[in-house]
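Take a look at this one; I'll ask things after.
With one protein chain held back, the other chains of the complex are shown just where they sit.
Residue numbering begins at 1 within each chain, and the chains themselves are lettered A and B in the order written.
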Amino acid sequence: MTAISYAPATSASRRGRMNRVLAVTRLHFVDIWSIFAVPFMIMIFILLVNMAIWWLILTSISDPESRANAQEGFSYSGASFYIYVYMMVVAIMTINLTFSFATGYGVTRRNFYLGTCIAFVTLSLLWAVVLTALSYIEQATNGWALGGHMFSAIYFGDGAWYQRVFLHFVGMAFFFFVGAAVATVYVRWKASGMLTFFASLVVLLVGGAALVTLTESWPRVGEWFVDAGSYGVAAWLLVPTALAAAAGWLVLRKATPRT
Amino acid sequence: MSAVVEVSNLTKRFGHFTAIDDVSFRVEENTIHGLLGRNGAGKTTIMQLLTGQDFATSGDIRVFGQSPVENAAVLGNTCFIKESQRYPDNFKPFHVFRSAPWFFPNWDEEYAQLLIADFRLPLNRRIKKLSRGQLSAIGVIVGLASRAPLTFFDEPYLGLDAVARQIFYDRLLEDYAERPRTVILSTHLIDEVSNLLEHVLVIDEGRVIIDEAAEDARGSATTVVGPRGAVDAFLGRREILHRDGIGGLASVTVGPLTGPERAAAAAAGLELAPVSLQQLIIRKTNVSQTEFEQSA
Partner (left out) sequence: MDESRPIFVQIAEQIENDILDGVLAEESQVPSTNEFAAFYRINPATAGKGVNLLVESDVLYKKRGIGMFVRAGSRALLVAKRREQFQDEFVRPLVAEAAKLGISAEELTRMISHTPAVDSPTARITGTEQVI
């Protein structure tokens, strides 16, 4: 009686491994409706609601100077942040619900995480292109003929196309990978893990804020953001994004899928 | 014969709780193995350990000759259908059947379609809205159509009605006969599956209490029924698995009896009743339960 032995990894089986990574990526996209189409439609709906609000405000103001003031106010719109938060939720749900059944399909944790990362990067790029395109349309139509700003809000800057794509890409990736890190904590330690995680997060944030307040360095923090500018901040955002991605892997590699 | 699974001195602890206690067994290639036992006995934990989803505290696991943990070459040949599997919120069955072939090189689409028709599974309804039985059917179909060389079914048919379960048994046997592969099936519906199994592994409180050919396990006990005095006289000092009685009547389950012993029992006016695999397991697990309580 002998055990069956498999040949060591060859280039062919490495190719097979890549296929399994990409299978996980495709798995995340199999329900494209939930992961992209529905959030996109909700975003368009939010745009329509915003347009209605802008129109109401403008029709209620007759004085041209006040109108200009109001339109300047529009440029501080935070409506498009919705999509970032939504994608973070997508990231959490995706990992939480596919990990168990993908591992049942014989996928290793490593291949699952790699495939998931590729899916998140792809989605970030997709959203970056879509949001950039919408920002150009918004500017070309003079804010949907209302002077409104949703995709050309002031924080997004007024840079070249590649700067805008970069900013949205990094922003999306940040939310995706923070979501991924949160999800892996949940997958591995369930509710008690979440509790510990958020408690430590609150302590960290409050501690940080206290530190800044005690050292009276809020003005300096503000200055830093202004000096770095939208694109500088985006570039710095790559650091926590990479840390979140790495943390997600460290947590997931010892996780056991449970139903 | 070669072993697809070889486990030696496997132990898994969760904190102070020992879920799997120094277990050793092997699973021969191309057999249908029953992993049987009561709820909480450790069946799911064993399956999770064999598929590298959980980590052993100590001991050694070889699947296709290698450790399964994070081993893509090994896991690529497995399919693990879990009890009450959850799916992404908006998934419909067709999402599952569209994506499953990407993971299983031996996937048979035609066969999958046949099974979908057999189980009358609606493809375009959200999985959340499906009945328990329909949810189980998804897993059963994936498990069969994947044709993975090593397939695990963990209580695969919760909520499936008798007709659907029969379809599962028939399809499993039929497909297994044509394309032999190794199947490890955990269930508590032991009587229903006992004839399908070639080998049974019974787990109780993290230990293996029966590991033998299904045929041998089935013949390994007999119940002797008759007047108390006659039964006791016949059994003598034999080890008793289980004892029941009403009035002067005793019903005692013991190990296998030889031909002459059977004849002697008949001559003494005693009745011999067969013990089904399920009864045998119930009796054996009860025994260790009391032993456990005594030792505690």
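Keep in mind that, in the parts below, a residue touches a chain if its C-beta (ideal position, glycine included) is under 8 Å from a C-beta of that chain, and two chains touch if they have at least 3 such contacts.
All figures in this text were calculated on a predicted structure; none of them were measured in a lab.
Peer 1: For the unseen chain, which displayed partners does it touch in the full complex?
Peer 2: Checking the complete complex, the chain left out touches B.
Peer 1: Looking at B:89, B:170 or B:212, which residue reaches the missing chain?
Peer 2: Touches the omitted chain: B:170.
Peer 1: Can you tell me which of B:198, B:211 or B:261 touches the chain that was removed from the display?
Peer 2: B:198
Peer 1: If I consider the whole complex, including the chain that's not displayed, which of B:43, B:92 or B:218 touches that chain?
Peer 2: The single option touching the absent chain is B:218.
Peer 1: Going by the touch rule given at the top, which residues of chain B touch the chain that is not shown?
Peer 2: Its contact residues with the unshown chain are 31-32, 169-170, 173-174, 176-178, 195-198, 214-215, 218-219, 273-276.
We take it that only the chains that are shown with their structure count from here on.
Peer 1: From the mean C-alpha coordinate of chain A to that of chain B, what's the distance rounded to whole Å?
Peer 2: One centre to the other, that is 44 Å.
Peer 1: What residues of chain B sit close enough to touch chain A in their complex?
Peer 2: On the chain B side, the touching residues are 1-4, 6, 29, 48, 51-55, 62, 64-66, 70-91, 95, 98-100, 102-104, 146, 148.
Peer 1: Along chain A, where are the residues that touch chain B in the complex?
Peer 2: For chain A paired with chain B, touching residues are 1-6, 9, 13, 16-17, 19-20, 23, 26-27, 30-31, 33-34, 93-94, 97-98, 100-111, 253-254, 256-257, 259.
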